[in-house]
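For reference, the structure I am asking about is given below.
As you look at this complex, bear in mind that one protein chain is not there, while each of the others sits in place.
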Amino acid sequence: MSRWARSLSRLRRNVLSLVVIFALAGVVGLAAVAESVAPYGPFAVVAAPVQRPSPAHWLGTDEIGRDVLSRLVVGTRITLMAGLVATLIAVVIGVPMGLVSGYYGRGLDAAMMRITDGLLAFPPIILAMAMVAVLGASLTNTMIAIGIVQIPRFSRLVRAVTLATKQLEYVQAARALGGDDLHIIRRAIFPNVASMVFVQFSLAFATAVLTEAGLSFLGLGAQPPSPSWGLMLDLGRKLLSKNPFYALSAGAAVFLVVLVFTLLGDTLRDLLDPFQTTRPGSAPALTSSG
Amino acid sequence: MGARQLCGVVAVGLCLLMNPYGLLEQHTRAEAAPAPLAGGPAGLPGGQCPKRGGNLIIGQSGEPTSINPHRFGDQNARNIIIAIFSTLVEHDLQTYAIRPSLAQSWSISRDGLDWTFKLRANVKFHDGSDFDAEAAKASLERSMEPASGRTAPLLTRVKSLEAKDALTFVIHLSQPDRILLSTLLDVYMGPAGVTTERLGEAPMGTGPFKFVRWDRNRQVVLERHTNYWRQGLPCLDRLTFRTIPEESVRSQQLRSGQIHLSSSGLLGEMGTLATAGLVLHAPPRGFNLGLYNIHTNTRREPWRRQEVRQALSLALDREAIGRALFGFVQVLSNPMEANKRFFNPQAASYNKRDLDQARQLLAAAGFSGGVDGGDAIVCGLGFQFNIFGQLVQSQAAEAGIRLRLTILDVGTYVARTLGGRRGEYDIAVCAMVPKPDEYDLLNHPYAKLFTQTLGWIDQRREFYDLLDAARSMPGDSAYRQAITELQRIAMEGQAEIIAGGRLDPTPARAYVKNFIPHTQGNVFLEAVWLDR
Partner (left out) sequence: MSARFVAQRLLHGGLVLWIVATAVFFLFRVIPGDPAAMTLGFDAPPEALAALRAEMGLDKPLHVQYATWLFNLMRWDLGRSATSGNAPVAGLVFPSLWRTLELASLSMLVAISIAVPLGMLAALRVGSTVDQLARVVTTIGFSMPTYVLGIVALVVFAEMIPLLPSAGYVPPAEDLVLHIKYLILPAASVGLVMAARLARFMRAGMLDVLSQDYVRTAYAKGLPGWRVNARHALPNAILAFVTEVGVNFGLLIGGMVVIEQVFTWPGLGWLMIQSTLNRAYDVVQIAVLISAAAFVIVNLLVDLSYGVMDPRIAYE
């Protein structure tokens, strides 16, 4: 049986994984059809501000009178897009960096490691704040900032895997025999790296969602009237006594999406790397949520 | 009528005859007030503190940037400065008439160019030295340094300063100036022989409280000046200004009694605070705490067109804005509505929303299908601005004006409206706090700092010329006519759109007595006492 076929059969037996897959499909599906499902538009002022939940508005209204439920649903798309773009940026820059760093070693590696460590040492929120202040506060710029902050996660992991693979006998042999570098990277190293990256992708996605919410919460991310959950969390928190469902629903939404993607990461790891060759801590957990 | 009053009236009459440059109200007050008013600005029953002592803890929304009376940036700093320093003149907290403080009386020469101030005797600085004309002169000089942003631009007509004797201080002007007294409200009196920087590091004045220490990012502690010139004041022993940026935390601390008063708005929390038994102090009737405003960049399309600016002003639903801001907004579009005496009812009013007319105006300007209004930047001073900005965008859209909203931190907002990147905006949404006198209500929104921000001087130079000329107008009727005409032009042009007056109350514990909020948000504490 091929590796994938083995993985799939393992999947079918693990109930938790199935639940996660369904939840993921649900979230993505909701994001896709958001506007059709939302009872009112996300930007339409439809009632008096800060109303508690009622039959017409299941989660009440927000600070200027828009329907909270509609905004929450449409916000799914923003959240998913933010997570996706930020993580893609991190992957597209981080993976090649790690490959080059690990494969070629020495001077190039040393320089890249310094930069990566510098990036890691810089407090992520401040880095994001500064970048946003320079580039302007918008969702796009926030995604770039978060992506950059996540680069070390991938470059370090890929570097570690590359280093390990490089030691293997057949790779050393290929190099000694004068094999083409690109060819070796593509055939020997990349397949190992790919499965690790997959696992990290969903974890990084989760972190990106958390960070975007955190940044919007601080006023640095998506701009009003965008229905970003982080923004809703921030404003809702100030109106907690008037309509607690405003903030709580946004917080719950962030939490659930992060949970789904974290579990997805666990599931992928169980599938692709059941012998735990990469421990959860091998790429340092970025505490950008805290 | 007794002999004394008769003499007073005669004196006033004579002075008025001989002295056309004095602003009416202030002048009368000055001549008729021979002794320091017991109880100062707030007034105490019987002129005595019913209870003495205590430490009043005030929660503020941020750390003051400095406590230098000539180099400060925000209200959090100002509240501390007014406790430490006094000024030559002050506001009556009920009527906002300007009345004597450190200057006991003043007289103006016939041509309006020489203002002679008789200073109060036996006023002591916190270190025991005397306040005299030399100190007044030094303080004016510090206020005129180019970096003293709050006062220097208004003191450009000062030609020279003279300390005639220990208690007589003269200001010589190059041109008559009706607003000199109003400007002197912000000139804080410190000792002579001290540089501005040194004064900022060790602030010392003649105010009711003296500086003890500043625990950075936590609090500033002041204690009672035992030799304060207002006998019997202050009632409190200590003041602690605590930095608590989070509104919900400030609200919780108020409710639990960890702080006794919040100097900055807690708009969203007012309901909770009222239920918890706190007193919400509102400014005196007819006055507000500043104006919600929208700058328009008249150098850019489409804001160059008067019809578009008027359309935006008409599209605003000021009542809905008021409701969304918890009812703490006064509906107005003319800043002068806050000053009944000089209000011009003939000037255009935009208090009532009119979407049809807004669309017609846009069509007249050639934008019948709607128009792209560009970037609307909002100052991130608090979540009420978040709400205000979103409402402006949503209401403008209903008339066909499309705007892109960005909430900026204060530094970037200032940079794009006043600083290095000035002019990088289409409309700018924020709030401003003019002084309550009729001149500043026009000067502050349109000129003073925002002349180049608005760019409207290119279109209506006559407004700015008239505003400048009004400052030296001799006759009261000519002045009044000028103010009336200025309103007409301003309301027609709508280069600065006023969306409402702020009525944010100041919440305080019930045992904080005799607190009267000020229309500029200043927190005066000398006559406040604690009933516990």
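Chains: A and B, in written order; residue numbering restarts at 1 for each.
In this text, a residue touches a chain if its C-beta (ideal position, glycine included) is under 8 Å from a C-beta of that chain, and two chains touch if they have at least 3 such contacts.
For clarity, every value in this text was computed on a predicted model and none was experimentally measured.
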Displayed chains in contact with the omitted chain are A, B
Missing-chain contact among B:116, B:258 or B:459 belongs to B:258
Hidden partner chain, touching residue among A:171, A:185, A:204 or A:258: A:258
Of the residues listed, B:150, B:281, B:323 or B:480, which one is in contact with the missing chain? B:150
Taking the full complex into account, what residues of chain A touch the chain not shown? 105, 109, 113-115, 117-118, 120-127, 129-131, 133-134, 163, 206, 210, 213-214, 217-218, 233, 237, 240, 247, 251, 254-255, 258-259, 262-263, 266, 276, 279-281, 284-290
Could I get the residues of chain B that touch the absent chain, sorted low to high? 62-63, 65-68, 71-74, 145-150, 152-153, 197, 200-201, 214, 216-218, 244-246, 248-249, 252-253, 256, 258, 409-421, 448-449
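In the analysis below, only the chains that are shown with their structure count from here on.
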Euclidean distance of C-alpha centroids - chain A vs chain B, Å: 48
Of all residues in chain B, those that touch chain A in their complex: 247-248, 268-269, 271-272, 323-324, 380, 383, 386-387, 389-391, 393-394, 405-409, 411-412
Could you list, by residue number, the parts of chain A that touch chain B in their complex? 43, 45, 48-49, 63-65, 133, 136-138, 219, 223-225, 234-235, 237-242
